[in-house]
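Only a single protein chain was left out; the remaining protein chains are all shown in position.
Chain nomenclature is as follows: A, B and C, assigned in order of appearance, with residue numbering initiated at 1 for each chain independently.
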Amino acid sequence: MKHQRLLEQIHQQVGELIGQGEVASYIPALARVDPDQFGFALCGVDGSEASVGSADTPFSIQSVSKVFSLSLALQLIGEQLWERIGREPSGDPFNSLVQLEHEHGKPRNPFINAGAIAVADRLVSHCVDAKRSLLEMVSGLLDSPVDYDYEVAASEAAHGSRNAATAHFMRSFGNLDNPVEVVLDVYFHQCALTLSCRQMARACAYLANGGVNPGTGGRVLTERQVRRINALMLTCGTYDVAGEFAFMIGLPCKSGVGGGIIATVPEQMSLCVWSPALGPSGNSLAGTKALELFAAEAGVSVF
Amino acid sequence: MKHQRLLEQIHQQVGELIGQGEVASYIPALARVDPDQFGFALCGVDGSEASVGSADTPFSIQSVSKVFSLSLALQLIGEQLWERIGREPSGDPFNSLVQLEHEHGKPRNPFINAGAIAVADRLVSHCVDAKRSLLEMVSGLLDSPVDYDYEVAASEAAHGSRNAATAHFMRSFGNLDNPVEVVLDVYFHQCALTLSCRQMARACAYLANGGVNPGTGGRVLTERQVRRINALMLTCGTYDVAGEFAFMIGLPCKSGVGGGIIATVPEQMSLCVWSPALGPSGNSLAGTKALELFAAEAGVSVF
Amino acid sequence: MKHQRLLEQIHQQVGELIGQGEVASYIPALARVDPDQFGFALCGVDGSEASVGSADTPFSIQSVSKVFSLSLALQLIGEQLWERIGREPSGDPFNSLVQLEHEHGKPRNPFINAGAIAVADRLVSHCVDAKRSLLEMVSGLLDSPVDYDYEVAASEAAHGSRNAATAHFMRSFGNLDNPVEVVLDVYFHQCALTLSCRQMARACAYLANGGVNPGTGGRVLTERQVRRINALMLTCGTYDVAGEFAFMIGLPCKSGVGGGIIATVPEQMSLCVWSPALGPSGNSLAGTKALELFAAEAGVSVF
Partner (left out) sequence: MKHQRLLEQIHQQVGELIGQGEVASYIPALARVDPDQFGFALCGVDGSEASVGSADTPFSIQSVSKVFSLSLALQLIGEQLWERIGREPSGDPFNSLVQLEHEHGKPRNPFINAGAIAVADRLVSHCVDAKRSLLEMVSGLLDSPVDYDYEVAASEAAHGSRNAATAHFMRSFGNLDNPVEVVLDVYFHQCALTLSCRQMARACAYLANGGVNPGTGGRVLTERQVRRINALMLTCGTYDVAGEFAFMIGLPCKSGVGGGIIATVPEQMSLCVWSPALGPSGNSLAGTKALELFAAEAGVSVF
């Protein structure tokens, strides 16, 4: 109950920020999203929930999906994944090829685009149908079916030159086993997953619960694996401002250009906030502020 | 009491690792340190202490000193410091000039060499005698005098070409107000501070105690400022393996090539481990393992 | 007559070098070429010719083709071409993406791969069938039909990840107007042009003759345009050793990984040497030496 009241209070506090900033405009399907929306949901490890605003409105989760694809890859191949992908902050713009060249095609971490594409390649190699496996995995987390927004996926593909460059580049270093088109098809669909804040909070609750989905009781990952993901989220989950997030919010977070951000409060709850207008760093402006207020008020910052 | 037993247990567990790796060899004064040493100390926010091994042997704290100089700079000029120095992971080797060129002479964070040199420049501008102010600040934390190892400082200066290049380079961008020699003199002395594990744990306890030194009761920094430092330590405190430390240890840490590492357990205690032989990432091999074991056994990882 | 004797003398002098080095091995069709071959031909601006060795054996001209595609692009769109492509040495490995990133997708010059791909894009935009136009252009230079080696073209495409990365990357900066597959198809075919030394010397004679083909009397380019091409060949025509070529040979040269090299002696003649085994810089070993001897003996170095 106290969390419900806290969310309501925060909803009021960030009111003026909602709609400030710019919605992502690199694809038409995102550019026309109404910026004046805000949702916030949490899911406790005890199954309790709270939410405010448009917490049931589905949105394009974009890069937040990297947490799901990474989780699926860890399920499928475990530690072997790290032979192909690093686990350190990148320190460069999130889609830079320079670092990739210096490091011979091995992406710094699974949350930069290059890394997520390399994860998608691993999924293609280890799944009969990677797109379907990912859908099933997320549907399983929610115990209810989810789907891709196929228009968004097509739009991503039509504007995906830089991701294509990145993929071909990794392939030139031998760090991509499957045809670029196949891998990118998975990647662009994954980015086009559409869920609501409430669904996202539920779907990510295993990250706060030692790897076990509190809703279904099923183990998603080992405790060690979710610790790895949380550590990656804290150090690399929010583009070029991971340091700022660590300070301001102090929780493992993963953001997307659709305006969604998830956060983990280890052993307590998962959070998902969404508001489409982004600040200069590519993170939801009102969403970031809401998480900051929540961490401070609830006293859950790790620092 | 339980912490004392835990330290003793860990001392045994890491026994075989002590002396493995290589001591830093870029200056003679460090190269001749006996690698077969190990100390571990902790200091609780309640003033309790525990220690094992050579916890009273003074060692060259090297880059761990960046925490003290940063703290002093925050005392002196507060948030204004960040006009000159970033707060994000660097993602490049810790002394790279490439990033500095791309970012017009503003170092990524205060824990890479460039950043610490920029902090030293701020100290020179705001202190009558920066070297003395830093000594007084650390002595005050311990309520007992400490000193520089002047041989180490001279040796650093004699082998400081890359740091000199970094400093002149920042100055060429207008991001260093004082003569390079003066700034580097402070920086090289700061690196040559010599303290024991027990002293370090005490001196850093304010980082775990919301900015208040539990030994003296004096406020060192605001709660917000220590949160900033802890966030920086977690995301940037251990050279190129901050992500790995976040996962394996899950605590804000700052390491030095002298083999020392400090760690903060917010609201509980500060830790300092020391063992001179370094692993490939430049962090103490036995020290890193000891912290990992401690975090796991004591259950203090933030994730 | 004296040139014929000079070529024969040089053929003897480089005898021991023929076959030394390594044939290009990144595609099977090139890897199986017999390295023990050598041909050398020249074509005077007066129509005189001379040749030795396997001067009538067709070989894969590879990057030497960049001279033809550049010439065709200059015919079609003139100076406008330079809005898309620079004219300065690159100073980086010939297929580096780093520089391309720093310079926002505009390649340094038309002889690095990125630049040649950008030229191919221009051809696609200004020709009904760019592959055919290029064939017709080269056939016209020789007054006899030439063709692509379609196996080589297919092999290039199958191993073209880095070129694909480069093309998508330029497209992401808006510096490629046509679909990457279409542009690369032209580029890979262009590289698979197959001509003999004698044909190449004839085909390139316009570069020595102020833009007029001495064989047909037809004007290929303006005097100013061939001067531009010769200047580019001298400063950027031989990968990372343009400076060395300028010194050792002192003539505008363009080399290819098939082992062919053309050279211009302005107002006198064009040269083509071919020997498939390459030195460490990717230029024909025996071919480079042969050009060096020719320039020295004939006294035609520009310096």
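Keep this in mind: a contact is a pair of C-beta atoms (placed from the backbone, for glycine too) under 8 Å apart; a residue touches a chain by one contact, two chains touch by 3 or more.
Every value quoted in this text rests on a predicted model; they were computed, and no experiment measured them.
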Discussion item. Need the list of shown chains touched by the one chain that isn't shown.
Written reply: B, C
Worksheet item: Looking at B:34, B:56, B:101 or B:143, which makes contact with the chain not pictured?
Response: B:101
Discussion item. Using the document's definition of touch, tell me which of B:59, B:148, B:169 or B:188 contacts the absent chain.
Written reply: B:169
Fill in: Touch with the omitted chain, as defined above, among C:88, C:129, C:143 or C:177
C:88
Worksheet item: Which one, C:53, C:250 or C:276, makes contact with the chain that was left out?
Response: C:250
Discussion item. On chain C, where is the contact patch with the chain that was removed from view?
Written reply: 86-92, 99, 108-109, 227-228, 230-232, 234-236, 240-244, 246-247, 250, 252, 266, 301-303
Fill in: For chain B, the residues touching the chain missing from this view
96-98, 101, 161-162, 164-169, 171-172, 180
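Here is the rule we go by: only the chains that are shown with their structure count from here on.
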Discussion item. Taking each chain's centre as the mean of its C-alpha atoms, which one ends up farthest from the centre of chain B?
Written reply: C
Worksheet entry | Angle, in degrees to the nearest 5, of the Cα rotation that carries chain B onto chain C | 180
Worksheet entry | Centre distance in Å when chain A and chain B are each reduced to the mean of their C-alpha atoms | 33
Worksheet entry | Centre-to-centre distance between chain C and chain B (centres being mean Cα positions), rounded to whole Å | 56
Item to complete: List the centre-to-centre spacing of chain A and chain C in whole Å, with centres computed as mean CA coordinates.
Response: 48
Practice prompt. Could you check chain C for residues that touch two or more other chains and list them?
Written response: none
